[in-house]
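One chain of protein is taken out of this complex; the other chains stay put.
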Amino acid sequence: MAGEVLYWQALNRALDAELAADDAVFVLGEDVGLYGGSYRVTEGLYARYGEWRLRDTPISEGGFTGLGVGAALVGMRPVVEIMTINFALLALDAIINMAAKIPFMSGGQFPMPLVVRMPGGVAKQLAAQHSQRLEQTLMNVPGLRIAVPATPQDAWWQLRQAIRSDEPIILLEHELLYFSKGPLDETAEAPPMHRASCRRAGPDLTIVAYSRMVDLSLRAAARLAEQGIEAEVIDLRSLRPVDWDTCAESLKRTHRLLVVEEDSRFAGAGAEIVAGLTERCFFDLDAAPERVAGRELPIAFNASLEAASIPRPSDIVAAGKKLCAR
Amino acid sequence: MAGEVLYWQALNRALDAELAADDAVFVLGEDVGLYGGSYRVTEGLYARYGEWRLRDTPISEGGFTGLGVGAALVGMRPVVEIMTINFALLALDAIINMAAKIPFMSGGQFPMPLVVRMPGGVAKQLAAQHSQRLEQTLMNVPGLRIAVPATPQDAWWQLRQAIRSDEPIILLEHELLYFSKGPLDETAEAPPMHRASCRRAGPDLTIVAYSRMVDLSLRAAARLAEQGIEAEVIDLRSLRPVDWDTCAESLKRTHRLLVVEEDSRFAGAGAEIVAGLTERCFFDLDAAPERVAGRELPIAFNASLEAASIPRPSDIVAAGKKLCAR
Amino acid sequence: MESRTLRALLHDMLLARAFEERAAEEYTRGNIAGFLHLYPGEEAVAVGVLHAAEPSDYIVSTYREHVHALVRGIPPGVLMAELFGRKDGCSGGLGGSMHLFDRERRFMGGYAIVGETFPVAAGIGYAVAMRQLPEAVICFFGDGAVNQGTFHEALNMTALWQLPVLFVCENNRYQIGTEIHRHSAVAEVYKRACGYRIPAHRVDGMDVLAVHEATQAALAEIRGGNGPQFLEFETYRFRGHSMADPGLYRSKVEVQSFEQEDPITVAIAETVPAYPSQEQIAAAGPDSIARLSEHLNDAGHLSTDQLEAMKAEIGRIVEQAVEFAANSPEPTMADAVAALECNRGTEVLI
Partner (left out) sequence: MESRTLRALLHDMLLARAFEERAAEEYTRGNIAGFLHLYPGEEAVAVGVLHAAEPSDYIVSTYREHVHALVRGIPPGVLMAELFGRKDGCSGGLGGSMHLFDRERRFMGGYAIVGETFPVAAGIGYAVAMRQLPEAVICFFGDGAVNQGTFHEALNMTALWQLPVLFVCENNRYQIGTEIHRHSAVAEVYKRACGYRIPAHRVDGMDVLAVHEATQAALAEIRGGNGPQFLEFETYRFRGHSMADPGLYRSKVEVQSFEQEDPITVAIAETVPAYPSQEQIAAAGPDSIARLSEHLNDAGHLSTDQLEAMKAEIGRIVEQAVEFAANSPEPTMADAVAALECNRGTEVLI
């Protein structure tokens, strides 16, 4: 039943399934149609569904994201692709001031079945303006949901859940995950969208991560294990809401918290994870929580500096050891 | 020497002083000229300095903030007024992807003497789209500085420091503070821009706040004192960088941390304050840190709901008591 | 034009004026707070445009939208309740004056961030075009809004994809305190549409009949499948930008000269042939009053008595609206949470 697919293929199949299931679904964004998407996510769909369902847009991020909001108001289920999250700064008014607020400020008259997908994160030498991470900006917005699939299976599940939901949902994909492979079982039942997943069990330390940092954390955990430290690795899967229970339950056992995020540390997503868990689990903790995070720098073009600006498995290993030494 | 002035007047005098001192300084924004600014901050300056120095702009937030960036590249010292922070969502690309990154990505060739002033926060029934708070979005941007003056004196100091600095600096003003009064000594020497200020001393509890929440915290502290709890109140004054030392030093004495912010709690500015201080002061803390923050809701138009959506002094008192009871 | 239609236009303009003036009073009394942007002077636009629309059309508006909502048929009491922030308001008291919504009447919201109306209208238009329905989207905005990037982006997309959107510029010549020549390189707003090949016309926005006619023609084009249309209506607001604005940036002469073109005076002249102003009556003296009343008798449409009756009835409507608002309860925090979660379905999300 479960074959191996690439992450982008899982997204592609999810779109295909939903486009086929409901003709209120349409996809819009730059080069999502004829070109098939800059990361191939919409490959083949233009031919199958035509230009009204796979709409190539001009370079007008604010405009076409707002267009998605308008279409959602009348019952369409738009899936907006912002080519990369770097351009989402131009669309934040549509996302924050419109999509997230209309259901509320209309007194509950207008649901908002809008999905905004965007790849982000630090990829390979894309330089300062193309290595953006905005999770903390979006996390602070009541009315939004944020999913951060780290595997093809989650990409498939969460994109389909997002399209079927009447809430405005942001899907943060990672540019370096598109060509990663993993099993996909299309018939398996999806867990709740916001449910965190324990990717590795261990009694000594809880590592909380999301998106691409999950894989790095697992690699670090394997190395820590060689040194006698068994870390639990939790993949958050959702950044709003956060599944506090799964994390807290783990901390009850490990007493040590390490949060790993690619975002720069100060006021990044990890700040809320640390604060929220400290508030909840203060007396379970045997040591101060730690964050391994990006540096307080824009991302340099130079490859070595780029690599040194975001967490590497060795950084996670070092932090884990330090934390367990306390 | 020190007279009492309104907060907007302090800003007005600061602008006047800097416009007079350096003809590279100019102010731009909607209705900053002829109209004198929607909160009177630029009153009288148009007549004094003319239209090139006080530039009324079209409604083009992205465009005119970017124009400020361009002017700063060639040595001007633009002071952009975004009429309210709610419209800053349209200007974030200019602030985050341009102003904050150009000094870095030009390899240090171009300083960025840009100031962006904006009033924000929850005022009086301005409803969901006009009650925005974006501090956490801006806090996560390496290369920016954020000042949050809570008094006329700080408004005067920090705006002048911002204009004289070659770094891109955001001044977050609060709509409800414009008509608050306080002493202003124009000749007093300014403390470092990022230095936090202890507004009230007390051994039992450290309350960390900023902007309008400082005043609420002081009111709460007075009520707590009646109940035998002496709280220390720290006004952060700067959100990037945060003056950790002043806060940590206080926690060493009080062992209890309460963070008060108007922003909605989840991933708000307070998350970093809690996380950063927990990491630094874990073993000084006798209880889990607490946040008193805005609710996870857009701001309702209805006055009672609006008031109940953000911290009130009574909420701070309750949290302080709970925290000290542990 | 039929008598009935003419009377309906006049009625709605008078109601609009009375509603807004009463809202101003209620603001002064403290029953309404926040930003309050009023419409007096511009009534001919909302009334002329919306009387040309079908119930199946969609309306998208700004923060200066009470009258659009009123003319679209939201009951005055429900509207006033929203301005009061009460539960029976059209947005449950959560949206307020700047965020009026009514799903049933396809009133798709008042938006308070200048420029948001454009992409919202384009999106609704996209849905209509995709489903090939005979509906149109009417998008209201001011002269100041046309300098926002979203204006440009939405005009391009609607023209490119031939979406059924009618762009309605209420050009009152001011962006708060900034006069149009100080905010736009081209003060003839309709000329902006040429860069997108969207048919555009400039029309006297103080003349309700001209507004109505131009709108009918534009909507007919749209329903014919010819893509977007653009209308610029030249109008004027008699009051400040909002209740907080003393309007010091406009000369008295300017304001007065526009007041002489008050669309309601103009509409009354149209509807009540030879209806004399109080000044005319006074100036003419008793003899000519007799003469003038003859004109009223040949009238076509409405006698002075009927007009007075209409005004009286409107007075009652507005009074009742205020009463309804004042008696409506406040929304609770549970209402607020329910509104936010209105879209939380049964899907496996949480």
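Going in written order, the chains are labelled A, B and C, and every chain counts its residues from 1.
The rule we apply is simple: contacts are C-beta pairs under 8 Å (C-beta built on N, C-alpha and C of every residue); 3 or more make two chains touch, one makes a residue touch a chain.
A quick note: this is a predicted structure, and the numbers were derived from the prediction, not measured.
In terms of the touch definition stated at the top, the absent chain reaches A, B, C within the entire complex.
The omitted chain makes contact with just one of the residues A:103, A:119, A:298 or A:311: A:298. Within the set A:47, A:201 or A:308, the residue that contacts the chain not displayed is A:308. The residue from C:55, C:73, C:195 or C:224 that touches the chain not shown here is C:195.
The residue touching the chain not shown here, chosen from B:62, B:119 or B:182, is B:62. Interface with the hidden chain, as seen from chain C, comprises residues 147-153, 155-156, 159-160, 182-186, 191-198. If you put the missing chain back, the residues of chain A touching it would be 30-31, 34-35, 38, 56-60, 62-63, 86-87, 89-90, 124-130, 297-298, 300-305, 308.
Remark: the residues of chain B touching the chain excluded from display are 26, 52, 55, 57-58, 60, 62-76, 78, 93-94, 97-98, 102-113, 142-143, 145, 161, 164-168, 190-194, 241.
Everything below uses one rule, namely that only the chains that are shown with their structure count from here on.
The chain pair with more C-beta contacts between its two chains, of B-C and A-C, is A-C.
Look at the CA centroids: the one farthest from the centroid of chain A belongs to C. Geometrically, the chain at the heart of the complex, using CA-atom means, is B. With centres defined as mean CA coordinates, chain C is found 38 Å away from chain B.
Chain contacts: chain A has residues 62, 93, 97, 104-105, 142-143, 241 touching two or more partner chains. For chain C, the set of residues touching two or more other chains reads 91, 93-96, 99, 111, 113, 149, 331, 336, 340.
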